[in-house]
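A single protein chain has been omitted; all remaining protein chains appear in their positions.
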Amino acid sequence: MSAELTGVTQEFEKGTFTLFPGLCKGCGLCIAKCRSKALEWANVLGVYGTPAVIANENCITCGVCQLACPDCAITVERK
Amino acid sequence: MSAELTGVTQEFEKGTFTLFPGLCKGCGLCIAKCRSKALEWANVLGVYGTPAVIANENCITCGVCQLACPDCAITVERK
Amino acid sequence: MSVQPTMPKSWRVDTKPHKFCPGCGHGLVLKALGQAIDELDIQDRVVFGCDIGCSLLAWDFFNVDTVQTHHGRTNPVMTGIKRANPDLICIGYMGDGGGYAIGSQHLVNAATRNERITAILVNNAQYGMTGGQMAPTTLPGMKTETTPYGRDVDSTGYPCQGPEMVAAITREGAYVARASVARPVPLKNYIKRAIENQMSGNGFSFVECLSTCPTNWRTNNVETINFVEKEMTKYYNVGEIKVPDPKEPLGIKTSIKVPTGGIG
Amino acid sequence: MSVQPTMPKSWRVDTKPHKFCPGCGHGLVLKALGQAIDELDIQDRVVFGCDIGCSLLAWDFFNVDTVQTHHGRTNPVMTGIKRANPDLICIGYMGDGGGYAIGSQHLVNAATRNERITAILVNNAQYGMTGGQMAPTTLPGMKTETTPYGRDVDSTGYPCQGPEMVAAITREGAYVARASVARPVPLKNYIKRAIENQMSGNGFSFVECLSTCPTNWRTNNVETINFVEKEMTKYYNVGEIKVPDPKEPLGIKTSIKVPTGGIG
Amino acid sequence: MSEKPIQGERRAFLTGNEVVAWAAVASEAEIMFGYPITPQNEIMHYWTRMAPKFNKRFLQTEDEISAGFTTNGGVLAGLKAFTATSGPGNTLMQEPISMAEMMRLPIVTIVQQRGGPSSATVIYSQQEVNLTTHGGNGEGLRIVYSTATHQELFDYTIKAFNTAWKYRFPTFVLGDGYQAKMREPLTIYDPEVRGIEMVPAYKFVGKPGKPGVDRPPTQLRNIFNMEEELFEELGEQFADFEKISPQIAECEQFGCENAEIVVTAHGIVARAAKSAVKDLRERGLKVGYFRPITLRPLPVKELRDTFSRAQKVLVAESANGQFDQLLKYAAYGITTEMVPLFKPGVGINSEDIYDKVMTMLAS
Amino acid sequence: MSEKPIQGERRAFLTGNEVVAWAAVASEAEIMFGYPITPQNEIMHYWTRMAPKFNKRFLQTEDEISAGFTTNGGVLAGLKAFTATSGPGNTLMQEPISMAEMMRLPIVTIVQQRGGPSSATVIYSQQEVNLTTHGGNGEGLRIVYSTATHQELFDYTIKAFNTAWKYRFPTFVLGDGYQAKMREPLTIYDPEVRGIEMVPAYKFVGKPGKPGVDRPPTQLRNIFNMEEELFEELGEQFADFEKISPQIAECEQFGCENAEIVVTAHGIVARAAKSAVKDLRERGLKVGYFRPITLRPLPVKELRDTFSRAQKVLVAESANGQFDQLLKYAAYGITTEMVPLFKPGVGINSEDIYDKVMTMLAS
Amino acid sequence: MSKVIKIAMAGEGGQGVQSVAEIIAAAANDEGKECLYIPNFGVEQRGGVSIAFVQISDEAIGAPKFNTGDIVVALSERAVARTLQYVGPQTTFVYDASLNVSAEDLPKNAKRILEIPAVEISKNELSPRVFNIIIMGAVVGATGVISVEGAKLAIEKQLGAKFEKQPKLRELNFSAIDRGIDLVTKAG
Partner (left out) sequence: MSKVIKIAMAGEGGQGVQSVAEIIAAAANDEGKECLYIPNFGVEQRGGVSIAFVQISDEAIGAPKFNTGDIVVALSERAVARTLQYVGPQTTFVYDASLNVSAEDLPKNAKRILEIPAVEISKNELSPRVFNIIIMGAVVGATGVISVEGAKLAIEKQLGAKFEKQPKLRELNFSAIDRGIDLVTKAG
């Protein structure tokens, strides 16, 4: 992996949601764990060529998805 | 071992005490276990050439020594 | 016929006196086992497996089919026989080294799988056959050939609680007890119940027997008895630890469905 | 610098993405472990041992000294390192197959001897690396490659209760817990306490982690989470099982004298 | 008895692990004991799938040590029992197999070799030749068939059960990860339709009658008190093994009569050797092919005849000289040059052998 | 550091197991891991008695598998660690040793051979030659010293630690039950007074500095994803082993220059061979003595030179041809007749060899 | 040398090269040919390049792998790199047009290099799900080692159950095969 990874950051009311396609394996655990139904499959492909995820407006930047991701592909930052 | 073993039988009030020198290894567990202090080392030698045991008049033919003998060298029979 | 020794009928007379040392507890455990076999009248169905350890000396002890296995490997050999012919009554006989050290994976897994075999383990607090080294069962402070200054619990732990461990990992069907050669009657009864538990198809049965080894303990007769009766019982509780619950349904065929995708 | 992934500092970044499958719980356990190492600031003292099993994929996972051992043999390797250099913090990482089946003698005896090592065991209810065979932890009725019609408890027993077993055979000083990847915060806390327990010299510490294996479970994301959260917990209680009792004196040097003749 | 697993015979297209499972049911094997290890896992997978249908039993043990000892138990109770393993599992399995050796238990073990030493690779090698032919402590009295094709994997798995139960030596089928995982056609059959008589199993323990009354008890030991007792016991075993060796040893060869170069290989590498030799011969070159099918006992006579006539022998193996050592031991005294083509842990292709022979001819 | 266990040098009268324990402390070994098995037990017994005095550590493990793996752990942490075993324990020990082979860990193992296969006898044999020289799955890259006298047991135990830590191959001292239990005089010494420099131990893990910051982390593996990775790794190992072999290989011989018969044996049997050959030579007979001290690697050059000059070679071993196989492999191409004197599991006395040579000369 | 057609196919884990190889091999077997199929595998369940080796002949087949293929197919950039070693002067090298490879990355010594737009066709014309069947078609077309009917029969055998439920799938697959054959024969 290159020293720096490029994330796709989305801004929400209370913070940001960043996904790193270079880490995302498309397992969907984050989707299943997000109680706000704020995650969906993305058009961006992850490291195995399978769809990565993207957040939608439901995101409350609670960070549960970050906790659930086995690959550290999500960073949620609160403002 | 020959099919039949020769025992040394002692008669007491309530029964008999028989020792089989051909089986006795002289471990003395019977002596230690007899609460009546009715057992002593004998002149007869056991199977390993060490002294076997002999009962004395204290014997109440309770059978504890028989239970304690790992070699089945004692048979106590009550009348 | 003159008075004859009161050996269990299942003992093989022509190999007696047996090969154990004077005062060895193995003889007492095997007497109890012989009596249990007699009482259950199963001499023709028993397969006796003896471990390498002083138990190996019992390879021609009984008039029952006997297999001498490897050190620690009696439980799997008995398991293989039982699985292949469930009509046989498989009794594995081993030392504390064989059961709790080198063969502990077999003990643990036979217990977990609830194998229908009976394991009888002779706890003489050290390795008898090899001349008295520390075993998992060696008492704190006890001198052995590999703890010449006494077993140090800080560096080698406390005596292994075998039956308690087996009880912790078994469910319904298992029978677990700790007996002692100092009490020959319960010794025989526990062994008998352990075999009955196998015969009734309930499951794994296990009896640890506190036993003596005057040769390696270097004890005289009184010290020997004192050690097994007073010292060992400080660390080992004698009694039945787990008895099959007659209310619990035994030998249930599972029909549980688990919602993994599962394989095809 | 743009937003960067919130990986534990002790993770080796250049080997990420790691080698585990999508959705594999190993990643979550190793995240928790990484966080614990970070919080304790012990990256320079940790030796990480990974078993053969999917845990082998972690051989270059952390920026800590790492040894890939054999299947089931991580506990003895860690024990050897710890005994040789007690300043190191030895963390063994293994699967349920490695810990409860082929390596169970090592687990049991490391626990009995109260080895000052930390064992982290990933319970994914089957053998992941070899393609999904039954493990001692497989749930009743669960289909695996060697139980194609579902695990039959009558013939293969109930799921192995590892932490309960370890608790039954340890005395003061041991730390025993069962965590789950479904609850990342306690997961990290238990692991951290287990390491602290080693650092304070108390004794053996053991954390079983309920984990996921979507590849061999053949589950999608929702089923995966459901299985670890709902199904596994039917058989496995999550929580701390044994915590060192601060009142009990730890690490006592024994000075017990035992009245066997003892060796010369 | 449940119906015959294979009726008559039919062509099939299977992986090697499937072939073994089918061969085992065809051999009337009743019970398998095993512990997972790549690349032999699918033997267990297919066996467990077939088990209910053909009334077969299976036990997954806690490790290979247990798998070996339960297999010993299975044959003691009188069933055709078998196990399968690889690599570090094979290493561990030698402990139970040494018990089987001492007691002459007819256990059958399938070995699908993977890379070595240690965990190495889960894939392929021929690096378990020494371990499988010689075993643990002791002299390794066992029979080892090294197969090259799926047809042979089927045929020799059946034969292994017969050999084991007829001669009472632990018997191995030595395959490898390639054979385990590849697919190719073969004919599977009910041994009966081929006129193969299956040696029946028999009980060691649990025979009818009360021991000591109706019959002497079976009492089997593996440890002796005195060296002389062991020496005597072993003497009988060596004599038996010696006697039956010519009956058991097998080889395959062609073109060796007038060959300048004989190519020798075993197992799957023999396929490469065979096709390379065919091609070389088509080009009119004097190249022969010699392949021991049994690695223990070796076909010593044929081997010595062939090697002594050749000018050079090319030894090809996916190991660093394990097969070579067996050959040279058997061929001691012969002066034919033996040229190595060793590729430990990786495959040897027909082209590799073809090219090597060409260089040898050129030099 | 605690005071030197042996000051200067002195004559001692010890059992072989005592000798090993003394040699280990003299070698600056720090920790022993072991599991009891006859006939090596007393090594542990003496070691544990000496431990507090010389500040040595000991751990009795749950089995030989664990003893081997903890020994691997001990050297990984940077201590001279060793273990000792025999028979079925040696079989089990091959699993951890295969890890040591793959990772090139300098572990030292003392093997006191007992009868085989299986439990067999607790007494004596030379039946663990194949197992000890070749090991488990894989190619057995290790160094094996076979000792014949207590002096050698002392000298070569010291050497074993040096060889292991210098070359990083698992190293064995191959003794036997007779050597273990017999008493004879020898001189024990502080290696320094003999000018023997002890190779210092070094850490594999736990080196100073923060991994990834001050230094790369040590990350050791034994399994590879692809065959080619393994092939490459092994290639280096073979090259290393090949390169150092001539430095390591040792032998002892006399009277071979013009011998009609060369008697060869290893380990304790070499004593019988030596004294028989001396007696035969005193009678003016042309008999020579050749003994490899290292069984792996073998002193191939010397062996081939000597064997090719002889008319016959008598191979004496307390096994059924395990040593013979090593020799013939090394001697392939030589046509000198090799005459066996194999007594698996029992001792071979000087008279046995004397008589055998006399018959050979007569025939 | 005896006439053996040697095929190596490589791709990423999800691209289905192993299934295609297996179907081709099964088809050859059904046509009574000798054939041998072997996948590569390692410790990593996911993530590595997956390679399938297939050989088909009228005579017994030698080693399960080979040094040089008659047709070598690479479906990802990494697969191109990994398969270069199997390319020789007799090799037809096939790769997908969508790959990000330059001339340098491609084999220098192949008999013939075919770039085929399988990804594009599968996405735009058929369905991403039949991408690998287009590849299969290409292999069948390039080698002629099995008949088109044989190929279809084998697909039917393998996927029959699925086709029962979704009959449209059958057609999709059969079109994919045909399209694949087309691609190489036209390119030829």
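By letter and in written order, the chains are A, B, C, D, E, F and G; residue numbering begins at 1 in each of them.
Everything below uses one rule, namely that contacts are C-beta pairs under 8 Å (C-beta built on N, C-alpha and C of every residue); 3 or more make two chains touch, one makes a residue touch a chain.
All of these numbers come straight from a predicted model, not from anything done at the bench.
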Notebook entry, point to check: Which displayed chains make contact with the chain that has been left out?
Noted result: B, C, E, F
Notebook entry, point to check: Of the residues E:Ile223, E:Val287 or E:Ala319, which one touches the chain left out of the display?
Noted result: E:Ile223
Checklist line | Touching the absent chain when the full complex is considered, from F:Met102, F:Val122 or F:Ala330 | finding: F:Val122
Checklist line | Absent-chain contact - pick from F:Lys159, F:Lys274, F:Arg296 or F:Lys328 | finding: F:Lys274
Notebook entry, point to check: Which one, F:Pro185, F:Pro216 or F:Pro246, makes contact with the chain that was left out?
Noted result: F:Pro185
Item checked: Residues in subunit B touching the chain absent from view -> 25, 48-50
Check: In the full complex, which residues of subunit C touch the absent chain?
Finding: 19, 21-22, 54, 56-57, 128-129, 131, 215
Notebook entry, point to check: Where does subunit F touch the missing chain, residue by residue?
Noted result: 13, 38-39, 121-123, 149, 178, 181-185, 268-269, 271-272, 274-276, 278-279, 347-352
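Here, only the chains that are shown with their structure count from here on.
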Margin query: Give me the set of chains touching subunit C intersected with the set touching subunit E.
Written below: D, F
Check: Counting only C-alpha atoms to place each centre, which chain is farthest from subunit D?
Finding: B
Check: Hey, which pair has more contacts between C-betas, E-G or D-F?
Finding: D-F
Item checked: Computed distance of Cα centres, subunit E from subunit A, in Å -> 53
Check: How far is the middle of subunit C from the middle of subunit D, if each middle is the mean of its Cα atoms, in Å?
Finding: 30
Note to self: Centroid from C-alpha atoms only, then distance subunit D to subunit E, rounded to Å. What do you get?
What the structure shows: 38
Next item on the list: Would you mind listing the residues of subunit E that make contact with two or more other chains?
Entry: 38, 59, 62-63, 88, 95, 99, 118-119, 121-123, 222-223, 347
Check: Counting only residues that touch at least 2 other chains, which ones in subunit C make the list?
Finding: 52, 56, 68, 70, 101-102, 104-105, 108-109, 136, 145, 148, 156, 220
